[in-house]
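Complex shown without one protein chain; remaining protein chains in place.
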Amino acid sequence: MATSNNIKKKKTKPAIISEDQITKKQSTLYAFISFAVVVVLWQLAVLFLPNFGNIFPGPYDVVALMIKIVKEPVGRLTLFAHLGWTLKRIFIGYIIGAVIGVITGLAMGTSKLANAIISPVFEILRPIPAIAWVPMAILWFGLGEASKYFIIGFSTFVICALNSIAGARATSEKLKGAARMLGASERQLFSKIILPSSVPQIFAGLQISLSASCSTILAAEMVRSEEGAGWLILRGMNTGNMTLVLVGLIVISVTGLILATVMRAIERKAISWSFRGK
Amino acid sequence: MNNEVVIKCENISKTFPTADGTAFDVIADFSIEVNKNEFVVLIGPGQCGKTTLINIIAGLEEATSGIVTVGGELVTEPDPKIGVVYQETNLFPWLTVMGNVEFGPKAQGESKASRQERAQKYIDLVGLTGFENQHPNKLSGGMQQRVGIARVYTNEPLVLLLDEPFGHLDAQTRYLMEEELEKIWRQERRTVLFVTNNLEEAIFLADRIVLMTNCPSTVKQEYIIDLPRPRDITSREFLKIREEISKNLDLTS
Partner (left out) sequence: MKLSKMKKKNNKVKYILISIISFTVFLIIWYMVTDVFKLVKPISLPSPVKVLESFINKFTVKRPDGSTLQAHVLSSLRIVLTGYIAGSIVGVPLGIFMAWNRKADMFIRPVFDWFRSVPGMGWIPVMILIFGINIASKAAIVFAISFVAILINSYSGIKNTNPVHMWVAQTFGASNKQLLFRVAIPSALPHIFTGLRQGLNQAWASVVAAEMIGSNRGLGYMIQMNRENSRADLIIVGMLSIGLVGTILSFVLQKFEDKYVRGRH
């Protein structure tokens, strides 16, 4: 009955419904192979395409420069000192922006009155990208560190506020009703129900704004500075040194990835009960 | 009754590898035969293996060992002659009721007039006349499941597989839908394999009940239900059968 000649040939199934899962080992291997292929092709292009090499330095040059500036300073500082400045700016701006953003967002999401008061100004400021604040930041805070904190802080503030609003508003009416029925006061309703159930969304905001900070820092360091990974990139651009630009980009990208991983670990600890924490 | 075998499962087993590298048996040595136009209900405790079994019969998943034939042909891939209704979210939310019901014949390139005529017939049959242009999110859970049934009937499959189709409905709607499904089935006889964990539903609908064990799933016992249709769930005979099976049915796990 089940002879082999009436077995139809199986269609290849699309990736999203394929049954055999790729193991972690396999996917690491593929990632490594494709990464290696790109690096090799890149190096080959630099070696054998004369025009390409003039515009774009090869991976060897980039790594060589990176190693060199670990010891020798660019501008006033070495690579890690530049990175240190950048991290300091990100942290200070980010923490200020996140605290104000989460508080504002929770207030707007919880209280209709607070929302009515804050939202007109908030809605005007929200769509203005952080970079567009650079000129005003300079006029208000000068060319020093404060204006850089302000720019990072503003971008963080908007993202954190938006996510906190969404988190507070998404609190299940059933939960709120149940808490009221059990005699919770308005204050308890906030601290015991709304706040915990907004936490996953708040963390989403913290995560997104942290990645955004790593991009905004470039804008912030366009305000006159002589240090920082963003400054390395700008210096590279102004002197036509693409190698330095790429070194700066790699440093910032890797920093961003590390920060995101740390943030995710914190999040997993903090909200192990939620679906996002799994 | 016609005794031509339509669905035949022979010694089906399914094993999944787990994260820690050990094997996990969901289905072990499962065999069953379903005759033409017979209504067979699989009933078993827990969440183990039932959807996987339906997917294997439908050709969506491969069994680790064993073979499935439908209408005498080996099942190796999904086929329009095998229709499936799942417990939840099986309607395409971006299509209207009509769009959902005509999906199958449309996928197979049937002409618009002919497929819509048939779709309309089954929309009418499940009592959704007038809702053709609504999107599923405007419908209640019971109505959504009616669309699912109309959709699978419109495709004119040889066999129908229903995987706990009323599992998400409230008790009241569930009774209504059971009656409705039974009525539709009496009007349009099909070979049905119906999965549930509700014994009352099973006895109400089935010609034959196949009792399954929990993890790994396999056949524990079979019962022929020869009560006249439509059945009265409060009748003495009904309750007697219920009593008898429930002794053997371990729903605790």
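As written, the chains take the letters A and B, and residue 1 is the first residue of each chain.
The criterion applied here is as follows: a residue touches a chain if its C-beta (ideal position, glycine included) is under 8 Å from a C-beta of that chain, and two chains touch if they have at least 3 such contacts.
Since we're looking at a predicted model, the values are computed, not measured.
Undergrad: Which residue from B:33, B:79 or B:132 sits in contact with the chain not drawn here?
TA: B:79
Undergrad: Consider the whole complex, including the chain that is not shown, and state which of A:67, A:113 or A:170 touches that chain.
TA: For the chain that is not drawn, the touching residue is A:113.
Undergrad: Of the residues B:25, B:62, B:88 or B:182, which one touches the chain left out of the display?
TA: B:88
Undergrad: Of the residues A:94, A:133 or A:190, which one touches the chain left out of the display?
TA: Candidates A:94, A:133 or A:190; residue touching the omitted chain: A:133.
Undergrad: Identify the residues of chain B touching the omitted chain, counting contacts across the whole complex.
TA: Touching the chain left out of view, chain B contributes residues 55, 58-60, 77-80, 82-84, 86, 88-90, 92-96, 103-104, 107-108, 135-137, 155.
Undergrad: Could I get the residues of chain A that touch the absent chain, sorted low to high?
TA: The missing chain touches chain A at positions 11-18, 22, 27, 30-35, 37-38, 55-56, 112-113, 115-121, 124-136, 138-140, 211, 214-219, 222, 233-234, 236-237, 240, 242, 245-246, 248-249, 252-254, 256-257.
Here is the rule we go by: only the chains that are shown with their structure count from here on.
Undergrad: If you average the CA atoms of chain A and of chain B, how many Å lie between those two points?
TA: Taking the mean C-alpha position of each chain, the two centres sit 47 Å apart.
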